[in-house]
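Have a look at this one.
As you look at this complex, bear in mind that one protein chain is not there, while each of the others sits in place.
Chain nomenclature is as follows: A and B, assigned in order of appearance, with residue numbering initiated at 1 for each chain independently.
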């Protein structure tokens, strides 16, 4: 006996009839709009090569560490039994067994953000209408598996069906961006897939691989990197290459968002020490902050928008990291401080017309205390949408409630899905659009905003606001509103 | 002229009719269930000896530091006039005078959690139906005083009437647990009162009494404690003794939740220094963190669940502490950090199947930022219910809103009353059950959860969820659902 799985058109809207009616009306404006996804982790080769997805598990489950970690935590499921890490061999039997584990533990996801996304995907994308359970696992698996063999479920078909206006990828500075090039050169491809410059590991001088990393960077840039000056020059060249290939932003994620500069001579000296493998962790952090400041300086030249995603303890569980590798879900956020940390950068570049930066946080304390005041003063600063552990309905609402009063709608980033779960992109943006409608509906219901104002804001939040925050080339945006 | 005191059956439910109706329906499921109280401070002798309560003040007011501190703060009432500290002589006149002070200042409690609990107790337990005031003080006092002389208000009668399935106490590791033994040996007693191992003072090497404390511990364990190894062995023995006496958990409360290990030799050396009274505060804290880590190691052996209640500045007001002693209300919470502090422990024992830990906090910032991510990754980690200054309706709601999305319902602890105010236990659990119903009702009303799912979750929150989090012996649970 299976339970039906349905999607209520009013989902996430408040029960109060006045607010629900307004939320519907406001959501009506945005739900037709194409999705601007300026930061995410879908591999560009999926679109370049348009290879079919092989099976439900490796498409929907294995790469989705949001889901894996919950199954592991609550159901004590071994991550390896879900196919983790991505790329490990996944036989049809193992794929099906993983899927059964997922369905059997479906109840553990009750009330989570993950449940909401999957329900959307199942109903809207895969036409699944039964609730996952031990009993229905095979039925759902077979159904999706069959769909994946069809033309309609090829990556490019889904890109079109998802009504994506753009979808940025995240890339290593030494990458030759061959798949982006292939897409740019492909006359049959009409999408917009800009790369993103993600130089984190080249800004961590105290890590064991630092020397090898910067040497690879030097090689990619055809630039001697034996001095700090050369290192910066190599960065400049690679940023420009990315920019030429369509990049609109660089992305930065370190333990802290420090941006303090060192005296130039000191930076040069520490860089030498780092190459020699002799830099201390403290000096490594100091040099990294200087390097991050230099990324901002380069951004004033090339105009790439900077995005900051700081203060996550990566691979918190040492044993899992050693067994399964990085990024399998063992991330745990930490408190973060922006006011003092970003001051060196903003005092220097904060009103430079070429500079723009988007601050993301998982620590919600800083929205009203630090980020709204920064974005509500510096023309260059934007407040990023809730990310990772706060990418969920209530936190999105809190974000609007805490940023709007002194940071405004117009200094926010628009929705950022930041996902490698391709099929969840429409569901994630749907949630964000609904919650923005909920917030706006409340403002209207409480006579804090007129309806015409709310409708304009609503539309801007999925069009001009993300386009401006990420300096998107609007002439390249695709998708259609006539859906 | 007195004002009636009534309890609305819909209290704490939202005004919106859709949500209220759902909340009622969901609460209906849990309100009949017996109360699992796995952590609290009621003295076991009350149940073992079944001694009558002497008067309203010493039963309801003096031991309740939640109430005392508010009367002191707002009404400038001297704590001593409320009978503080517990155990000081309380003549009938003084008892009545204290009660009058309480009733006269009743209005100062408006809107507080304390008001809500007292209203429940007055109406439901003591059949009081007038609002406390200067005018009604004597009437209420006399009424309750008379009840306390009756069979129905003996501790064991109330235990049964409160429908307690279990009620853990909190005990010193050197205790012989005589009252627990007496209860276990009493064929007329059907309750379930497990002790809890609370070793805090034996983990604070920089305190003046440390040597005397560990010597007492050694004596209780019949174990030489002149070395660190011996100290750990004494702990192992006492934990096992508690386990044999029915304990399911050990409880830990220090300024920070640090769990970093020291090199063994360094720990041994610092322990010697501590016994000699020569350890510095910094080294004392370092050794304490090592000791706490060792408690986790022992927990992997004996399976006692660990509970952490960190980051409270105890006895903040030095003068009151000196005059009236510890725990009279001068506690003030502090910011807390878990991500880095508990990493040493979780990296070592986090996926040990025998290990389980419940993290409590008063600093709500960590629910979504740190605790939900930890509980949503490590199988061993649970998020404790709101405690002390956040044991109140709105904070309970925030807790669910912030933990559920990435920590799930299933990695929470169930309600913990943590109280020494025996008569308030039903009222406290009633509030928690109502607020869980309110949260679930919202999820259903907003089509984020189906009603059948919400009803299952609701029941689990007062049955299987606390039983699993605390490894309760379910065969011993008492109480009845047929109320």
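Just so we're on the same page, a residue touches a chain if its C-beta (ideal position, glycine included) is under 8 Å from a C-beta of that chain, and two chains touch if they have at least 3 such contacts.
In this text, all values refer to a predicted model and were calculated from it rather than measured experimentally.
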Subject >> Residue, one of B:283, B:337, B:392 or B:430, that touches the chain absent here >> reply: B:392
Original post:
In the full complex, which of A:189, A:321 or A:377 touches the chain missing from this view?
Top reply: A:377
Original post:
What chain B residues would touch the chain not displayed?
Top reply: 3, 8, 10-16, 66, 69-70, 72-74, 76, 107-113, 116, 313, 316-320, 329-335, 362-365, 389-390, 392-395
**OP:** Would you write out the residues of chain A that touch the absent chain, in ascending order?
**Re:** 16, 18-19, 337, 339-340, 343, 346-347, 350-351, 353, 365, 368-370, 372-379, 381, 401-402, 404-406, 408-411, 442-443, 445-450, 452-453, 456-457
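Throughout what follows, only the chains that are shown with their structure count from here on.
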Subject >> Rounded Å distance, chain A centre to chain B centre (Cα mean) >> reply: 40
